[in-house]
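Yeah, one chain of the complex is gone here, protein chain that is, but the others are all in their spots.
Chains: A and B, in written order; residue numbering restarts at 1 for each.
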Amino acid sequence: MAQPLLEVKDLKVHFQTDDGLVKAVDGVSYSLQAGETLGIVGESGSGKSVSSLTVMGLITPKQANITGEVFFQGQDLLKVPKDEMRTIRGEKISMIFQDPMTSLHPFYKVGYQISEAILEHQDISKKEAFDQAVEMLARVNIPHPRDRASQYPHEFSGGMRQRAMIAMALSLNPDVLIADEPTTALDVTVQAQILDLIDRLKSEFNAAVIIITHDLGVVAEHCDNIMVMYAGKAAEYGNTDDIYYKPLHPYTWGLLSSIPRLDEEKKERLNPIRGLPPSLIQVPPGCAFHPRCPYKFDPCDRDVPELLPVDGHHAAACHLSLADKEKIRDEEVLVRR
Amino acid sequence: MGRYLIRRALFMVLVIMIVSFLTFMIFVKLPAGDPARRAVGRTTTPEQIENARLAFGLDKPLYVQYWRFLKGFIPYPGLWLDEDVYFSYGSFEPVKNELGRRIPITGILAIGAAVIWLAIGIPIGILSGVRRRSVADRAAMIFAIVGVSMPIFWLAQLLLYAFWFKLQILPSSGIPIGYVGWGGAVRAALEGRFILPWVSLAYINAAFYARMVRGNLIETMNEDYIRTARAKGLSERRVIYKHGLRGALTPVVTMLGLDVGLLLGGAFITETVFGLPGIGQLAVQSIGTNDFPTVMGVTVLGAFIIAIANLVVDVAYAFVDPRVRYT
Partner (left out) sequence: MRRGVALNRAIRVIAVVAVLGMVAGACGKSTEPTPGTSKPPTADLEGGTLHMAMLADVTAAFDPQKEYYSVTWEYFRCCLLRTLMSYEGTPTDEGGAEIHPDLASDAKQSDDGLTWTFTIKPGLMYAPPMQDTEITAGDFIRAIERTANPKANVGGYSFYYSVIEGFDDFAAGTADTISGMAAPDDHTLSITTTSPVGDISYRFAMGTTAPIPPDAEGERMGVAEGHDRNYGRFLVASGPYMFDGSDTMDFSADPKDQTEAPGYVPGRQIVLVRNPSWTRESDQLRDAFPEKIEVRIGGDNDDLYNQVAQGALDFVVDGAVPPEKIRDYQTNPDLQDRINIYASDAVRYVSFNLAVPPFDDVHVRKAVNWAFDKQGFRQLRGGPSVGEIAGHIMVNSLEDNILATYDPYPTANAAGDVAKAKEEMKQSVYDTDQDGVCDAPECKDILTITDREDPYSEQMALLKQFLEPIGLTLDDKQLERGTMYNKCNDANSKHALCAGPGWGKDYADGVTFAEPLFSSAGLWESCCNYSLVGATADQLKGWGYKVTSVPSVDDDEATCAALEPGDARFKCWAELDKKLMEDVVPWVPYLFDNSVDILSDNIKNYSFDQFAGLAAFDSLAVPGNTA
């Protein structure tokens, strides 16, 4: 296997607040290869966004206690000086965010915002940067890109704004693109377009992509690998087939079962996971999922389960034995599916 | 934009009419003294009061009187604050002349103070907002709290006592004889006669603006687009000054227009303590002496200035915030 582009090892991000210590990310590890799309899935408060913001250096040691390592191109980003991190940010690793309306500055033209990013990292003239911005807009399929570059964000539609964000993120040909809930704020029809666009650009730019989402449907089609997070930790990790067809964690089972199906009778009730996500200040002892787990047994409220590989890269963090898991999975979960 | 301006102008006219009508009713319906009696003064015979009524047109029915005043609102030469109706009971000259003499003083006072308070308040607000909870921020906020809590007449008296009477480094109150018009006002300003009045006004407003800028900046820095700007790898300096400040300062435009508009209507306390013969001083004097035509004249002028300031501010806002478009 080639050297991973990005390797996160045992990342922990704890926030000191007046109410207590918030363990937003509590020991997460993953790696990313060039050309790969990793999907990070979880509910709100699972720590998925925080881990990526920390990778970008947007959460700093001043704001939180950060431990662990984040290797990128041979450097531990957590130990890199601020100015150097700034050159990496935007140029080598870039990020797009959930709501493009509020993520773009309302007072500046779109073309200006894109060329601003370019000018920060490249020593070219303003005109050249603007031309590049226009070209990026064309590459994200925005019609009449030169006219559009002179417009303001509020003059774009929702989907177009997100495209513009993507254009801005990719304008410097980064190695890694992190997309934090890129489609959550968009219509369903537009969602598909955006995700397809990301795919296409990934191969055009030969980048790696991390898609953070709570929507399993999104990751199914567009990700190579998936990490399911719960309460700041990884619950399960594997490639798409593994996760969808051979899930090995009760939480994943719950997520998959709760997806509404078109082919079920309407009067079938939905199957949510009972209970609520835990507070990150008072994480339940042992397995964080145990209060909500229908298969909980003796060790679950005492020992923290480790993320152990089961089969190749497929790993799960659960005390149930492999045999038990497979049994439950085949008899109950998949039948329901 | 053109249609918008016309609509706003009409609305402005309506507002001015309402203001004038209320002022008129207050003075006519709730007289602390019958205006005729006021004009006549001390010893009065019934004939004298009657004469005053005739001389000032007070014998005519209310609506006729109001109509006469209303005609004075039309900003057309010959009609604007016409000399027959807007004739002061106090100084026995057209109100327009009095206002014309006083506008330069109030103008210099307002504009000078505004320049100073912006120059002081905004940088302090930015410093505070950027370095939240630092020593500089705390010191700045103490400065600000003192400023907004301090009564201006107290500060004014204190400054006058300290800098003129005791230290003798600044001139005393008042504008000397012969300093007329804009030329005279500028000359007085160059001699330093406006320094203490400017400082009094500016301190209090600077404090207010510093707090406002600080608050806005803190809020703005929490916006999503700031996160995006950082994600682009921009320097923190650029993030604060190009992205953060743009959003934080737009409310300042609104406030500034209104504040200057209000000041031009008359900073009465400052003018009185420092003996500056401006519009504010005139307003209060004429109310105290029940000099009704002057009160109406000052009200009309003040209402116009503030309405125009409002309009200017709204139009300026459209230039500052591209999301705002007027039709």
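Going forward, a contact is a pair of C-beta atoms (placed from the backbone, for glycine too) under 8 Å apart; a residue touches a chain by one contact, two chains touch by 3 or more.
Bear in mind that the values here come from a model prediction, so they are computed numbers and not experimental data.
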item	value
Touched by the hidden chain, restricted to displayed chains	B
Touching residue (missing chain; options B:Phe24, B:Phe87, B:Trp198 or B:Phe268)	B:Phe87
Residue in contact with the excluded chain [from B:Phe21, B:Phe165, B:Trp182 or B:Tyr241]	B:Phe165
Missing-partner contacts on subunit B, residue numbers	32-34, 37-52, 54-55, 87-88, 90-93, 98, 101-102, 160, 165, 172-178, 180, 272-275, 277, 281-282, 285, 290
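As a convention for this text, only the chains that are shown with their structure count from here on.
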item	value
Centroid distance [mean C-alpha coordinates] between subunit B and subunit A, Å	54
Subunit B partner contacts - residues on subunit A that touch it in the complex	56, 58, 86-91, 94-95, 97, 99, 102-108, 116-117, 120-121, 152, 154, 165, 168-169
Residues of subunit B that touch subunit A when the two form their complex	223-225, 227-235, 238, 243, 246-247, 320-323
